[in-house]
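A single protein chain has been omitted from the complex, and every remaining protein chain is retained in its original position.
Chain nomenclature is as follows: A, B and C, assigned in order of appearance, with residue numbering initiated at 1 for each chain independently.
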Amino acid sequence: MSVTIPILILAIPLFMFIFLGLCGKKMSHLLAGTLGTLGMGTVLVLAYYTAFNYFFSGQACFINEAGERLQHVIFNTTWLQFTDSLVIKLGFLLDPISAMMLVVITTISFMVHLYSLGYMRDHHGVFEKGFQRFYAFLSLFSFSMLGLVVATNIFQMYIFWELVGASSYLLIGFYYTKPSAVSASKKAFIVTRFADLGFLIGILTLSYYTGTFNFTDLTSVPVEGLADTFRVDLSTPETVLAGISSGAAPIFMGASVLTWALVLIFVGGMGKSAMLPLHIWLPDAMEGPTPVSALIHAATMVVAGVYLVARLFPLYLMENSALVIVTVVGAITAFYAAVVACTQVDIKRVLAFSTISQIAFMMVSLGVARPEYHEGLGYMASMFHLFTHAMFKALLFLGAGALIHAIGSNDYTEMHGLRKYMPITHWTFLIGCLAIAGIIPFSGFFSKDEILSAAGNYSVWVYIWMSLVAFMTAFYMFRLYYLIFWWKEHTVREGHHAPHDQPWTMSVPLIILAAITCVAGFIPFGNLVSWNGEPYDFMAHFDWSIATVSLIVAVAAILLATVMYRKENKLPAKMKNAMPALWRWAFHRFYWDELYMFITHKIIFGCVCRPLAWFDRHIIDGTMDSFAIVTNKASNAIKPLQSGQVQMYVWLYLIGALLLGGITILCLI
Amino acid sequence: MFCCGLYGFLTRRNMIAMLVSLELMLNAVDMNFVIFNRFLFPGAMEGMMFTLFAIGIAAAETALAIAIIINIFRSVHNIDVRELNQMKF
Amino acid sequence: MFENILIYFVVIPLLMLAGLGLCRNIRQIRAVAVVGSLALIGLSVWLLVDYLALRAAGETAPMLYTGSWMWFRPLNIHLAVGVDGISIAMLLLSSVIVFAGSFASWKIPQPKEFFLWLILLSTGVFGFFISIDMFTMFMFYEVALIPMYLLIGVWGSGNKNYSAMKLTLMLMGGSAFLMLGLIGIYYHSAPAGEQLTWNLLEIVDNASIPHGWQSFLFPMTFVGFGVLGAMFPFHTWSPDGHASAPTAVSMLHAGVLMKLGGYGCFRVAIYTMPQAAHELAWIFLILTGISVVYGAFCACVKTDLKYINAYSSVSHCGLVLFAILMLNETAMTGAIMQMLSHGLMTALFFALIGMIYGRTHTREITQMGGMMQIMPYLSVCYVIAGMASLGLPGLSGFVAEMTIFVGSFQAGMQDYLAGAGSLRLVFTIIACCSIVITAVYILRVVGKLLFGRVYDEHHLKLTDAEWWERLSTVTLIVCVAGIGCFPNFFNNLINFTFTPEIFSVLGIK
Partner (left out) sequence: MKQEIGLLVIFLLVFLYDTFMPKNSLKALPVVTTLLMVVFTALGFGICYGGNTSAVAAFGGMYETSAVVTAIKNILNIGVIIVLIQSIRWANGELMIMRRGEFYELLLVTLFGMYLMISARHFLLFVIGLECASLPLAAMVAFDKNRYESHEAAVKYILTAVFSSAIFMMGLSFVYACAGSLYFDKIYNALYGEHTAMLVLALAFVISGVGFKLSLVPFHLWTADVYQGAPTSVTSYLSVISKGATAFAFLVILAQVFGSIYSQVWEWMLYALIILTITVGNLFAIRQRNMKRFLAFSSISQAGYIMLGIIAYNTMGVAAMMYYILVYIFSNLAAFGVIGAIENATGKISMDDYRGLYKTNPRLSFAMMLAMFSLAGIPPFAGFFSKFFIFTAAVGQGSVAIYVLVLIALINTIVSLYYYLLVVKAMFISDDECTIARFRSAFSERLGMWIAVAGIIFLGLLSPVYDYLLDLTADSSLLAYFIR
């Protein structure tokens, strides 16, 4: 496969960023927006072409005789050489998941580009301030995200990992005059930075032992657990690999080094994918423009963590404990986020928490994936869910954006009963809700169902737990749906003030995404993506019993929501009063933010930084100054010697001479 | 003798008296030389020679000191050495 | 003598001084400064190209362009020059910053005296980087220090007398230890009975410093240079000094002068006394490791822009010394890169701070806000500088820090696996933590200063950057991005395959 297309896929967004960033101000808003969208459109086409080529062209470099899909490095140029073996390269790795991610990213990104043309202007069609900047940042983000998914080595991934963090920072803080937005962006960056620290150390450890950054080398390790511990032969990467695969690595604080490395890397993933306890940035990130939330904080960037774990999956397989940690974290997060989502009033926050819990689903399914159960169904399931979730969550967010754009508020209490006014939004939003609730035949049903069956294979408890989460998911989504579109009528909805559907630039993406959501479930995903590249027909593993159960669960949840929220009634208030404590905690997101505020401000700033600064100014600096002070004091102290009295002088003279002689005599004798 | 001179020099307030005691000290030095020469090294006359010159030098010093003291007496009408402490520290 | 290109790094500044003497008005003065610094940039770029060509042609000598002219015969003091990739990198850095600095001080009062001292300072800097004779090195070192006093004292702001005096005395205190160290090295520079020498290369070849003496002279030299490298606890001159210094001086001082410290530690202390370095590294590792996080933490709570930046300099320069002490090829490469990167970005920082201060007349971030709406250009530059400082890929900070971390982590793990204690490992991880703290204080400043609402209505009337300010900042930004995007170029420039044999003692090479 030629090199030009992959390079273009990366180069066009980068060029767009630089171009719009430098001379965006000079050109008109519309031109800038159109340019950005066109650029993204081109990338979209190229990416589709590439993915299609990879999956269906059947070239030898992509798929071997056994029908296994291979990892193919299209180009790989040295960027920075640390040692002979440790080299950061920038390249383009094509394999099932990266191809899949290419499709996802370009699709959503293009939709968002298009959508923003309509969204980023007020009702009179006046563009927002910094419209060009917005598109520049969008291009930057697309570039970094694409670079991330096609990374050929873990350090390239880290580089773009940082870049997506930065572009997300810029986009969250797009309305930089809004203090809340500024602090949200700061929070997002710092929390993820903290996670990246773990990621970095993990990379360092891993690369030290394996002597390489390359995914292909890292993941081509034979899969055995790490049994006993002895020293690794560090002479060459091969021996190191051999050592690791045969379970060689010193125990460090009770866990093998590999475990440490993998867990630390997973911490990086937790940061980006907003797993507990590093989730706090994501809800605040909703301060950014809604298309940004759709693109970054629902569809693409937040699943980077999942992608990372999937990328290193063979390594994780070698270390059961790491996978267990992934599972546990995922399960807890999923439940937590679902509970919180049931109580939020800001629709974007509800969606944010649902995102967290859905990503947690993917994590769990990765955590439970084992080759021995259905040939690693969980891996495929999580990738599948990643795909479908990207689509319907983007759909939901864009729909929410449409609502916000129409109403001018994030709060569902402002909305109520909009179904008549905004039919397109209504229907597309409904499709999204059905998909996420897991109603056949929408895409969400299939992916979630596979996750559940994978969980079921792994352990029944996980299965029950996740089904519970699924139930709540369906519940809060429909709560949201009803509260927005039904509940009660607002009185003041006449004339041209009445909320109405959006311009085509906004509608088209909604419709397209809705269409995808409807059909995506029928993609034979197993043939395309699997943990070891061997295609298999997941219908073979399709478990109707689990499917029916989950379906029943979803329907039950929807019915409950209908009862409670379809018409205005007292039930919700009753529920709320029934368990006030739980409700309050859930409403305040279990006070995580307060906890973090306390740690950062009171402990770090109050108890570390200020004392240190004081110490520096007064102790260290004081010591330095005290030298000078002592000198001056001494000079004052010996002042009397120079008394101006000749006889005094002579006295000292004599004493000096005698002492000089006397002491020497004493020393000699 | 040297010590007497020393004592005088360090204690007297009158400059002339100080000069006198300085003379004492110098003469003590001369005596030293003469005596050492006479009893320890009777061969050569070095000590004697030195003494002659030392006497001369002492005379010169005294003359100069007297002159300066007169000068200062002219300007402040007082030859108390303890008063001479305008410049200090 | 004048056939050697390196000499011109000293000759050009001297010519500039002469030209300055003839200047009548500010226009001529600016002309002299700009032309001269351009000439310096040109010279160093030419040197770079030629050097790479020579290396490509298979030159393997540790130093190229070496020249040595007898100066004081009895003490065998030469005016010895020579460069390798590292010094060339430093020369590039210095010339760029001198260039940017002379633009940043376009409207300085009493320009003649100002540029006189500034150029004298840069003479010292360039002389330091080209010379391989310890005596001349030390002489240029001090030449570079003293103008600081007058530059800060006369053109400074705030508590300038105190700061200037403190800075000068502390640095001189450092050089007192340094001088003794150098003299001590001189007396052991050759085996008994042979001609003693000040020439670093010869000393390295002789490798005749007795072990006992090394462990006495190494701390002397290292501390001597370390003071200028803002090593904890000798860093306190830096916040006050920077806070009071005028813009260009802060730029040169943080950008170049503090590098003299790191460079000296590397070139003199480590080069000549590797065994002692190997044994005593742990002491200074602890100190520098402390200063990395310590500086960052202090920067978190300061409200004066220059103080914040000074403390971040403490942290970053601490990282330089830290990496040097890892005695690991990768880490050392990282250290040099960090010098380049920190030099450029901190110069950029100080330039911007100076420009903002020149408009708002305050450096308190609590009394500013929403600068992005008032002076977008400067603010964007500030964000870029901040991103470079917190290590965003594509800008210089990232590559430097990553190289350092990879290298020192390797060193640490080797120790740990060899059962040689986990000190280096632990401090590497501590140093890694600095990237988070850096993010905290950088974003804090950016958020408070540039974003949010405008704090003071009067600020709304302020103007954005003038053309010379734009020129000076753009130069620096381009360099920062250049290093960030093509790190391997510098990585190859600074490579240790040409270092003297003695480095095999450290397992380097």
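Criterion: a residue touches a chain if its C-beta (ideal position, glycine included) is under 8 Å from a C-beta of that chain, and two chains touch if they have at least 3 such contacts.
This structure is a prediction, so every number in the text was calculated from the model and none was measured.
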Touch partners, limited to displayed chains, of the chain removed from view: A, B, C
Among C:Leu52, C:Val154 or C:Val474, residue touching the chain not depicted: C:Val154
Missing-partner contacts on subunit C, residue numbers: 70-75, 77, 135, 139-140, 142-143, 146, 149-150, 153-154, 160-161, 164-165, 168-169, 172-173, 176-177, 179-180, 183-184, 186-187
Interface with the undisplayed chain - residues on subunit B: 2, 5, 9, 15, 18, 22, 25-26, 28-29, 32-33, 36-37, 40-41, 44, 46-47, 49-50, 53-54, 57, 60-61, 64-65, 67-69, 71-72, 75-76, 81, 84, 86-89
Positions on subunit A where the hidden chain makes contact: 628, 631-632, 634-636, 638-639, 641-642, 644, 646, 648-650, 652-658, 660-661, 663-665, 667-669
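As a convention for this text, only the chains that are shown with their structure count from here on.
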Central chain of the complex, centres being mean CA coordinates: C
Interchain centroid distance [CA atoms averaged], subunit A/subunit C, Å: 37
Centre-of-Cα separation between subunit C and subunit B, whole angstrom: 64
Overlap residues in subunit C, where contacts from two or more other chains coincide: none
Residues of subunit B whose C-beta touches two or more other chains: none
Residues of subunit A that touch subunit C when the two form their complex: 78-83, 86, 88, 155, 159-160, 162-163, 166, 173, 176-177, 179, 182-183, 186, 189-190, 193-194, 196-197, 200-201, 204-205, 207-208, 231-232, 234, 250, 604-605, 608-610, 612-613, 616, 620-621, 623-625, 628
Residue ranges of subunit A touching subunit B (in the complex, touch as defined): 639, 642-647, 650-651, 654
Partner subunit A, residues of subunit B touching it in the complex: 6, 9-11, 81-82, 84-89
